[in-house]
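Left out: one protein chain. Kept in place: all the others.
Letters are used for the chains, namely A, B, C, D, E, F and G, taken in the order the chains are written, and counting of residues starts over at 1 for each.
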Amino acid sequence: MTLSVYLAGEIHTDWREQITGACAGLDIAFSGPVTDHAASDDCGVAILGAEADKFWHDHKGAKLNAVRTRRAIAGADVVVVRFGEQYKQWNAAFDAGFAAALGKSLIVLHGPDHAHALKEVDAAALAVAATPAQVAEVLRYVMTGELPR
Amino acid sequence: MTLSVYLAGEIHTDWREQITGACAGLDIAFSGPVTDHAASDDCGVAILGAEADKFWHDHKGAKLNAVRTRRAIAGADVVVVRFGEQYKQWNAAFDAGFAAALGKSLIVLHGPDHAHALKEVDAAALAVAATPAQVAEVLRYVMTGELPR
Amino acid sequence: MTLSVYLAGEIHTDWREQITGACAGLDIAFSGPVTDHAASDDCGVAILGAEADKFWHDHKGAKLNAVRTRRAIAGADVVVVRFGEQYKQWNAAFDAGFAAALGKSLIVLHGPDHAHALKEVDAAALAVAATPAQVAEVLRYVMTGELPR
Amino acid sequence: MTLSVYLAGEIHTDWREQITGACAGLDIAFSGPVTDHAASDDCGVAILGAEADKFWHDHKGAKLNAVRTRRAIAGADVVVVRFGEQYKQWNAAFDAGFAAALGKSLIVLHGPDHAHALKEVDAAALAVAATPAQVAEVLRYVMTGELPR
Amino acid sequence: MTLSVYLAGEIHTDWREQITGACAGLDIAFSGPVTDHAASDDCGVAILGAEADKFWHDHKGAKLNAVRTRRAIAGADVVVVRFGEQYKQWNAAFDAGFAAALGKSLIVLHGPDHAHALKEVDAAALAVAATPAQVAEVLRYVMTGELPR
Amino acid sequence: MTLSVYLAGEIHTDWREQITGACAGLDIAFSGPVTDHAASDDCGVAILGAEADKFWHDHKGAKLNAVRTRRAIAGADVVVVRFGEQYKQWNAAFDAGFAAALGKSLIVLHGPDHAHALKEVDAAALAVAATPAQVAEVLRYVMTGELPR
Amino acid sequence: MTLSVYLAGEIHTDWREQITGACAGLDIAFSGPVTDHAASDDCGVAILGAEADKFWHDHKGAKLNAVRTRRAIAGADVVVVRFGEQYKQWNAAFDAGFAAALGKSLIVLHGPDHAHALKEVDAAALAVAATPAQVAEVLRYVMTGELPR
Partner (left out) sequence: MTLSVYLAGEIHTDWREQITGACAGLDIAFSGPVTDHAASDDCGVAILGAEADKFWHDHKGAKLNAVRTRRAIAGADVVVVRFGEQYKQWNAAFDAGFAAALGKSLIVLHGPDHAHALKEVDAAALAVAATPAQVAEVLRYVMTGELPR
């Protein structure tokens, strides 16, 4: 039984590769958003035509990305949401809320500095991890019942 | 037919009062989170017993608040989410994602500075307003079909 | 037990008044879209600010109207959809599809000229009526079990 | 993860072939209605017996076709709805409404002349395209994150 | 908290009146189908126009009645289905299956002669009663916790 | 895309074999109830222990069979329900109601003598067939768009 | 907005009265199972006829009680589950699982001795209380935002 895991949130570090690498050999199907920041921002106008107004430029792109993310979250068993050190990252919190409302198992990944600000998100999660390695160990345990040595 | 409207997000200004005041006379039932910041932060330990660890102190409180917010969002026809000028406000974005996944009509309220960072949230909304007065006008139009003069 | 009936579609004749008038005395709560054509077309920009591009002008208005129509359809027991003699009326067919997917009881109201073009919509309906009077008689029978004399 | 895409609407041009051709090599499973117009109109009576009344002739056919279309829409991740230059095309708008109510990602395909009449349908969509090539580029981006060069 | 009870099935004896009479004083809202046999059979053609073919005569009537019964079953907490001594009564079994799939509490009412033929229906029920008086006692117990003396 | 078809109802003739034979070569997964009448009646007590009371004997068996039928109906795209010439066949009508409430495409198969008694079941169906050959032709058309020659 | 609270579990102490008394004046509608132990055990046979076999005696009663409890849990916003000092109380844990799967806000009430054995139940809860007074304070906070003085 393949486990479907969606990796949401921060796109500026290699945390996704750390997790997928550490889970090599497990029957897990990982998915995630488009992580090419420029493509993600401009996809709407690049495909469907330019917009004079920046708001609609962003709007068209955000909706195209939603075709990918909504489906991947809807099809996931587990949604991991990573909050990095910088930026507002409201889309990460939005994805967490979306996943929680659908009853997905939520794993939140962030450093201790964000704990108070993320308390409502953490309260909806089944695990709060501090490192990508911990997330990988959680997934390994869920699949195999084995604890890290 | 009463319209149920949940007012989520920022709790440091009087935007809720502006909206409810401007909607006087309409058949709208407004709800919102506990807006007493101190009570909201400490409710868990104040009622269910102290915690040595700040994480669990926050956790117990966030869960108690969720009893109120989950039900109010679930029972709402419209969810208005306000993003203020300060703070991370990840709980606001979480509520927006939660409401979107439940198919609620979402109205986002924020200033133009936040437009790019909130593009994914705005893309899920049926209206993006810049002021509480606009939100009230939207609600009045929805209820009566009348535009502002 | 109040019956909730949403009256969708054509807004240029008095068919809604004919039905509600003929149903006087029955425990039915009728709802419908904003039928002031100008207000319906311009509500988005009138409240949330002007748009240079006609597409986005229309888009903002259509979304505001959706706050009203989605909720009314979701809360309805019966959705009546009227197709008039003129115009594309794609929003009427869209509402019919939306209502059908939610499992609402669908009543379609149109003249015989449209029968072939509406066959897929009619196939999803529990009644196909030719006049507002017939719709009212259907609703009276559903509520009271009495047939017209 | 295969993407399921249902291609609804206009059946008189080769737009479906244009999209599926341009998506060659992508892991997409396309489906669509029966596009043989005569078969689609007459299937009910051809299989289940003749009807004297044209209404029931159409009715039996529309219901048989619904066995195919309801299931394909229900199983789709993305529903593309094409509005051509001619005919009423109420079944296309009905399919769009049906798909929207089920939470499917909706892509609408039409020329600029129809923009005002389709504003309610477009408002429910995640993308509004003007050409089959744009739809294919959207699907390619959703699957690969690559923009057209 | 009012209990909604739908009384489905046999329409030739006064079993509904026996139950509602014995439940006088309880906060129960009873509903049921149209029990005027002639009106129920002919409602479709009486309102929406005559049919030459008996099949479509019946079809139009059955669909009109479904407007009433589907909504009443959907809104019920408890569905009581009565099987009488005569007739096929497939609509009663259909209503029982419909109610079971919606998770309604099902009470089946029939004499011992039908026990074997109704075993699949009974297996989906929370109570199998032999008399209307037993059904009333079940409803009284559910509402008050009191057993018959 | 495999079509899942559940064949419910009458178990005394070879109608299932006629349909599956005529559909050879199509990508259809057929399922059905246990058609060994004796095994179906006695499975409960044969596996879980004898019952002194015939009602509970039947009850245990009906519930075991429900493990199979509920799952098969829930997983089906299309449910075909056959009513034969004899017996009460209330379980067939129950299955039809169950399938209808789950939004399955329903095909009813019966001779003309049963038309009036089955009008409520037929009203919920997308096709009413008189012979197994017609059901097979419907399924072939749904899968291929080809009409019988 | 009335809060619906179902009080599940232990029926040998006055904990329900403590909570409802302490919540006097709040807009809360409390419900619960039949707490007359003898009536609850014997209701099935008392109303629907005696059973020779104790298993079926219990079975008929448990199903009658389910008519009441399933509906009350389904209609509740909050489900409080009390585990006392004695007995297996598997029905309490069953109700907790049932409520959790329906997405109800769960409050578990038990002494510290049961903490380890109830860890899976507590993990699904939004609050774990040790006394009825704490439950009442949670409900008061949820309704009013006020903390105990």
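Keep in mind that, in the parts below, a residue touches a chain if its C-beta (ideal position, glycine included) is under 8 Å from a C-beta of that chain, and two chains touch if they have at least 3 such contacts.
None of these values were measured; they are calculated from a predicted model.
Contact with the undisplayed chain is limited, among G:Ser4, G:Thr20, G:Asn65 or G:Ser105, to G:Asn65. On the side of chain G, touch with the chain left out of the figure occurs at residues 54-55, 58-59, 61-63, 65-66, 83, 87-102, 114-124. Listed by residue number, the positions of chain F touching the unshown chain are 29, 31, 34-36, 39-40, 42-43, 46-49, 60, 63-64, 66-68, 70-72, 75.
For chain A, the residues in touch with the chain missing from this view are 1, 3, 77-78, 105, 107, 126-130, 134, 137-138, 141-142, 145-148.
What we mean here is this: only the chains that are shown with their structure count from here on.
For this pair, chain B with chain D, the centres built from the Cα atoms lie 37 Å apart. The geometric centre of chain E is 23 Å away from that of chain F, both derived from CA atoms. Among all residues of chain G, none touch two or more other chains.
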